[in-house]
Structure formats: C-alpha cells, structure tokens
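A protein chain is absent from this complex, but the other protein chains hold their places.
For clarity, chains are labelled A and B in written order, and residue numbers in each chain start from 1.
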Amino acid sequence: MPGGDPGPGASASPGLAFLVWKKMAQATMVRRKGGFLRWWALTPLVLALLFMIPVLLLQIYLSLHQWTAYLGPWWTSDFVGLDLFWQVLTEDRFLRAIARSFVFAGTSTLLSVLIGFGLAYLLQSPFPGRGFYYMFFIIPMLTVPVVVGYNFQMLLYQSGPVNHILSLLVPGEVRISWLGEAVPAFASLVFIETWNWTPFVMIIMLAGLVSMPKEPVEAARVLGASRRQIFFYVTLPLMKPVLVLVIILRFLEALAEFPKFWTVTQGGPGTFTETIPVYLYLTSWDYFNVSKAAAMSYVILLVVGTIIYIAIRLLLKQKRSLDTMFTRSGG
Amino acid sequence: MKNKGGKRVGHPVVSRRTFLKAGVAVGVGAAAGPFVLRKAKAQGIQKALPEPGPDELRIIESAKKLKKNVDLSFVAWGGHAKGQMEHLAEAFKKHTGIGVGSIVDISFAMLSQRAMAEALARSGKLDLLHVHADTVPTLATAGLAAPLDDYMKAVDFDYTTVGTFADMSRHEGKTYGLVTDGNCHIYYVRKDILENPDNQKRYADKYGAPLKMPNTWKEYLRQGAFFGSDPNTMTGFGNLRARRWGYWWFLINYYNHGLFPFTADVEPNFDNDAAEAALVAYLAEKPHVIRDFDNWGTAQMWLHVGSGKAYQSIYWGGLLPLWENPQKYPRVAGKWLHGITPGKVQPNGRRLVRTIQAGAPLVVANRHSPNLDAAAHMAMWWTSPRNSTYITGGPISTVHEPWRPVHFKDPYNKKVYTPSGLDAMFLSLQVNSPTVRVTGALEFNDLLDKHVSDAWLGVVKPREALKRVDADWRKVIARVGKGRLRKDVESYRRAMPKVDEPVTS
Partner (left out) sequence: MKRQTRRKLFSVARYVLLSMWLIVATFPTYWMVATSFKLPEQWLAWPPVWFPSPPTLKNYIAVWTGTPIMATGALLPEINIDVFRALMNSIVIAGGSTLLSVAIGLLLAYGVSRYQVLPEGRLFNLLILRMMPPIVIAIPLVIWYSTLKLLDTWHGLIIIYTITTLPYSVWMIKSFIDEVPEEMEQAAQLLGASQVQAIVKIVVPLIRSGVVATCMFILILTWSEYLLGLVMTAGEAQTLPVQLSKFEGTQEGRLFGLQAALSIGVTIPLIIIGILIHKHLVRGFSFGMIRRQ
C-alpha cells in the first residue's frame, strides 16, 4: 500500500486524516508511475519558456517606450504609455496592411482549398497514372518559398513565358504587366501562394477522403442517390472537420507569409502588396522604429489570437463531434 | 492501406526504393561536384598592382608602427570586395601584417541594415564595413562609425575627390568613411538613332527643331516620347521605377528644380509647385516605357538597354564597360553618346544640372572594434591615390567608378570607360548629389519612395503624393528631433554640389 505519513493535523479528525492520506497516496502513486519521466518531459519546455521570457518582456517594454534604434540605447527611451498602440490603431498604412493580409490569406486559402479538394476528389480512386500525377503535384509544396518567389518573377514579366502562353490561347497579344500594376501584382501573389500550397491541401483532403467510412456512401448509393447528391449530402459533411482544419492552418500561415512578398514585389508597386509582415519588416529593419513595430506586433497578436480562439473552438467542437460519431458507429 | 477486400486502395504510393537511389545519386554528385570544380578556378590579373607611391609609403610607415599582425573582417557586397580590394589587402599584409581575413559578403541592398544591426549589437567583430554614403549621419549618431580624421592627418592623407564625395563622407566636420566607388549617373543616348538622317528629318518636321543630344529636360522628354511611341519595340527611357529605388531618379528632377528637401526651419519641402513640377516631369516617362519597369532592378534594365530596346538612359557610368563592349552587347556597343543629365533652366535663366549618386559605398571603421587603428589604416590604404586607381575600372571587380582626379588620367580607365564616357563621368561627378542624407535616412528615403511609387502607379495625384510625403516626414522629424536634424541638414547641404553646371577641365 503506497504509504505516507499522514502529516500534521491528522489528530484533528479521522475524516481529515483519511482525506490527507488519500491525497498523498494518489500523489505518490502518480510519482511512482514514472514520475521522473514526467518531470523530464516538461523540463525542456520550461527551459524554452525561460529562454523566451526576456524576449517577451522586452517586447512589452518597447511597446510602451519610444525607441528608435539609432538614436540611443533602448534603456534611455522615453515612456509613452499606450501612445504607440493608439498611433498604430489609427494609422492608415497599418490598417490597410491588415486588410491586405486578410484579403490575401482569404483568397489564396479559398482557391487552394477548392483546387486541392478537387484534385483530391479526382485522385481518390485508383487509376493508371495516379501515382505519377500525385508525385508531380506535391513538388510545388516542397519548393522553398524564396525560390518560388524568384522563379515566378521570371515567369511573370511582360515579355515572359506566361504572357507568351496566354497570347497563344487568347486572340491578340497579351502584355499584361503582372508585377508592375497594382491589382495584377496582388493577384499574382495570390496565385503564387495558391500554387505553392495547394498540394498541402490536396494531401490532407486526399487522406481524409480515403479514410472516410465507406458505409454511408454505400448506403446512399443503395438508396438511389445521384453522384452529386452523394457528394453534397454525405461526403462533404463527413469531410467537414478536415476541411475546417486545412482552412485554418492555411489561413494562418498565409497571414504570416513574407519571403514571397519580399522577393517578388517588396511591397510594391506603391504599397499595393504591402501586407503585415512586409510592413513590420520595413518598420523594424528599415526605419528602425522598433517600438512601433513592437506595438504593431501586439495588435496583430490580438487580432490573430482572436481568430485562433475562434478556430480552436470550432476545431475542438468538430473533433468532439467526430469522436462521438465514431464511438457511436463503433468504427 | 487496405480495404475490407484486401485490395490496395486509398493512398497512392511512390516507390520508396527508387527515390532513395535517386536521392543518393544526386547527393553524391552534388557533394563531389563542387569540390572537383573548385580546383579549376583561376583568375588572371590583367592590371599590375601599383608600386607604393609617397602617399602609400606614409600609410605603410604609420601602420608598421602599430606593430599589429591581424586579419580584419570586412562586410561588403562581394561584387565590390572581391578582386582588386583583395589584392591590395594581401599586399598590405605583406608590408605591415595587417590584412583582410574574411569578407562577409551580403547583398548590396542590406548594407545599411547590417551596419545598424552591428550598431545595436556592438559585437566589435566586424572591423570594416561598406555602407551607403547617405547613412553616414545615421551611423555617426548611432555610434558605429569611427572618425578617421586623426589617422588621416597623421599620414597627411590626400582626400581630394571630384565633386563632393569628401563632403559626403563627413558629418559635423568629421570624416567617417572613405569612398571606394564613385557612383554617379551619367546620360546615355543612342547615337545611331539620333544621327539617323530619316529620324532627323521626321523630328525636324514634327517639332521644327533640330535633333540634337538633349541638354534640357524638356528636350529629353520630347525625344523620349518621340522615339518611345511604341514602348514594346523601343522605350523612350531606360530608368528604373520600381518600389525601393524609383526615388533616385525622382531626386534628379527634384534637385534640378533647385529644391532641397528641408527648409531652413527643418520642415519638409515637398508640398509646393516646383516639387509638383518635378514629380510631373518624373511621371512623364510613363507612357513611353513598359509596365515591367515597375518591378525591375538593374540586371533586367541593363539587359533591356543592352539589347537596344531603349533610346536613352540615365544610369551609372559603371555600365559603360558593358554597354560599350561589342562581345557582350553587340547591338549597342559603340552606339552611345555620353553626356551629363539634361539640366533644367531656372526661372532666373540659369541652367541647373543635377545627377544622383545612388548608394556610393564608403569604407567605415567600426568604433567598437579592438582593431580600430588597423582598420583605419586599411581603409586609407584602399583609397590612397595609386591604390584607388588600381581598384577602379576593373578587371575583376568593375563596379568601382572613378572618383579622384587622377583616376580620369589612367589609361586603363580610358580604355574601359571609353574617352567620352570617362569625360561624361568627370563632368557628372561635379553635379553629383546625395539622396536624403540625415539621421534616419532610410526612413526618409523610403517614405519618399513609397509615395512617388504610388504616384507612378497612378493611385494618387502628384500633389497629393507630395503632401503625404510632407505629412509622413513630419512624423519622423518629430521623432528624430529638430535639434539633431539641424546639424544633419547642415552637413547634408555641404554634401550638395558646389556648382550649377559642370565645368570642363
């Protein structure tokens, strides 16, 4: 019997003594159940946290003081309270950057989900050549973003291959300046992001489709449902949790995308492709207005954090429903 | 993954073994290849290392007194640092024991940021840095750049430059860096197109004026419009307009309208009619160039101009060795007229010519480095009269443009830049102007560029763009502080050209 001395206060009442004993027994039981491993497991995490805490504290400090890097050491900067936050929240350039980030992330996520799901759907049943298609489809995802950026720059010049191909398909010569005009530049970046990450969506959706329980589909087919009906009323609902997962993952990563923007347009033309990461980079590493960047990052953290919170709620709800679905069907 | 029937369905599988084999093969090839190829590298020097002259000997003597045996680290773009600067460093090592051990090769665009990072970190591990001339005040304020005047005085260093490069190295009376590359934009016009009799007739018929090399901005624009009527075949102009560096060309217009970015009261000076006229002149090139200019950097532009697709261009003299080289660009080699940028006639009748120095690199010594003395000497060694002549023009690093009067007498430079090109560079240097050059230069310049780029795009009217420049600049001025900026503006003014038009000499 895992023992433990009941400790002080045991003489107070036998009931209390029993409770205390029970508590300690439980504690030691857990400890013996491989306690050392438990503490070991957490140590690196604790260390990592300790390592990062000064960074976070400095970030908070900087967001409350006005520090421009070349004007002096950071501990001499003046306290400005929440001034910087106010400045950031009312700044036109910042708000536009957030808007651009969201539009970019939303559009590219939507496109990659539509295309990725489509591809996964087409690839789910075996047919000759399937492995070949699959292999080539995942290559874009494995290309380093910087490389993707430089590559597409080459392709999208007015006298580049893309325009040439389009000229062959469409009557007349196509000389769109994909990177020199505002909206085409933004659209190009959306396309590049979609191109880069559709395989990611495809892989996950494909796995989801493939591991989907076949019984509901069979049942529907037996009941005489058309292909379309099966897709919309059986497949799609079953795929919902996976769908939600990829949408959230992709959206958040797209919000943080930097290398492609910096290599392809550097935020131009004008500021038309200046998203949050680009503006943040300029503010910290070009303007050296470090404090403002710190304040901006907190505002962004708040915005993204709210999305994350909603996402977690959504996902956890999905996961729970999935759990219940499976336990019920016994699968 | 199997379904109930035992058949293999679901996830497509790619044969692992095949790819493992392929991967190993590629890996071995990639690993072995470079090591094999590296041995084949060889560089021939076609220019002889100069014998130390009296200036150089004084530097050597002074360096020997330091009794230091050290290998310095140098942060620069490889295109500048490799080749001649390396050779000179080796020679210095032999003479004095001070050499350059490692060149930290980074992108030219990142030089200022890297210097600032070092100012923040104060590691002292970087001894010498190449920085853009317009960041000198910022780096001086940040305490990174070390003043070199004492060292220069001790060896009686001759820092004569054509134009105001010496002033561009100074801040509040102290010299913080030494220039190695006389960056300067000259003016190129296609001689074959201009002297073509048909073109001459057509032009004279249309405008009633003879077709000659433009020396006013109005004529420059008119000829560009005339020959660039179909930009897809030939653009009337060959200047960059992309976000990040379009403002260099804008400043040419701004300066040649007689303007200066700060008023006497350290207020921004962009919201006025003259600046608007300057911006309109800048924007006037748009119908006669292709849209891709909005995204291009130099390598695309030099290919474009080099393949004969531009009528005129305001660009670095350093491109002369390319565009005049028949092996590399047969379509345009030998077909250029060289000159100074067209000027603008002022209301008082005088002509004002201005050109821009875009990112002239200075060698700066790191104040926090334990090898500061040695670094200062190396900087002087590189920029001494004979050695700097060796650096300019080539043969390995050809991006160093001449900046001393003696460079223009060097036969090698005469050959590589062509005599008329060299002449054009000499004249242009006299009216060479810095970009905005105060503490916080990076921010001021980028804000200017952002709005100019917006105006070029057409999303905002010129006057409105300039108003926004003023508004944004005021915020930065408030942050940096007028007290600080007053001093900076003084040294900025001193770095501006001393003459309205260049004088032949």
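To be clear about the criterion, a contact is a pair of C-beta atoms (placed from the backbone, for glycine too) under 8 Å apart; a residue touches a chain by one contact, two chains touch by 3 or more.
What you see is a predicted model, and the numbers here were worked out from it, not measured in a lab.
Between the chain not shown and the residues B:Leu49, B:Ile106, B:Leu259 or B:Met496, the one that touches is B:Ile106. Taking the complete complex into account, A:Leu155 is the one of A:Leu155, A:Val174, A:Ala187 or A:Val217 that touches the chain left out.
When the omitted chain is restored, the residue from A:Phe137, A:Trp178 or A:Phe272 that touches it is A:Phe137.
For the options B:Thr216, B:Thr298 or B:Ser420, the residue in contact with the chain missing from this view is B:Thr298.
Checked against the full complex, the candidates B:Thr216, B:Asn272 or B:Asn325 give a single residue touching the omitted chain, namely B:Asn325.
On the side of subunit A, the interface with the absent chain consists of residues 33-34, 37-38, 40-42, 44-45, 48, 51-52, 54-56, 58-59, 62, 74, 115, 118-119, 122-123, 127, 129, 133-148, 150-155, 157, 159-161, 164, 195, 198-199, 203-204, 206-208, 211, 213, 241-242, 245, 249, 252-253, 255-256, 258-259, 263, 266, 276-277, 280-281, 284-285, 290, 293-294, 297, 300-301, 304, 308, 311-312, 315-316, 318-319, 322, 326, 331, using the contact rule stated above.
Hidden from this view is one chain, which touches subunit B at 1, 3, 11, 13-14, 16, 19-20, 22-23, 26-27, 30, 33-34, 37-38, 40-43, 75, 77-79, 82-83, 102-109, 114, 117-118, 120-123, 126, 242, 244-245, 296-304, 316, 318-319, 321-322, 325, 328, 359, 394-399.
Keep in mind that, in the parts below, only the chains that are shown with their structure count from here on.
Here the CA centre of subunit A is 40 Å from the CA centre of subunit B.
Here subunit A touches subunit B in the complex through residues 66, 68-71, 123-126, 130-131, 134-135, 153, 157-159, 175, 177, 179-182, 185, 206-207, 210-211, 214, 265-272, 282, 285-289, going by the rule given at the top. Residues of subunit B touching subunit A in their complex: 1, 3, 8-14, 113, 116, 119-120, 138-139, 141-142, 232, 242-244, 290-295, 300, 439-440, 442-443, 446, 450, 453-454, 456-457, 459, 476, 479-481, 484.
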